[in-house]
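Of the protein chains in this complex, all but one are displayed in their positions.
Entry: chain A
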């Protein structure tokens, strides 16, 4: 199971202390375990570029800037057994203390699949019945 690990700043986090930044230990550990596929830090939002196409016209601007004090400072792709292992890895990343980490399951995309067919397949999956249908009651539990 692969997870995208967004490493973000957080104004409510513990203040950064350089001596406590043990990212090298973390990196050595995840590499040894073979769970870290790829990751980097990111330049701040001031160096970001926004690209849009509207009505066929290219719009390139500086940004995006938000009022938010939380921005993505880096990322990593984890390949783990399950969410508990991903949490166990994320909790030991220094930015779990100095910022925060968001784990998102990677959602594989088969680019060769017809987009309409994909849409229908995933809608059917979302609508799958997960509860006994209405009117079919359980036996009386209390007797």
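By our rule, a contact is a pair of C-beta atoms (placed from the backbone, for glycine too) under 8 Å apart; a residue touches a chain by one contact, two chains touch by 3 or more; residues count from 1.
The rule is short, and it goes like this: contacts and distances are computed from a predicted model.
For the chain that is left out, the UniProt protein name among "Protein-export membrane protein SecF", "FAD-dependent oxidoreductase", "RNA polymerase ECF family sigma subunit" or "ABC transporter permease" is "RNA polymerase ECF family sigma subunit".
One of A:19, A:67 or A:84 touches the chain omitted from the figure, and that residue is A:84.
Mapped onto chain A, the interface with the missing chain covers residues 1, 80-84, 87-88, 103, 105, 107, 126, 128-132, 136-143.
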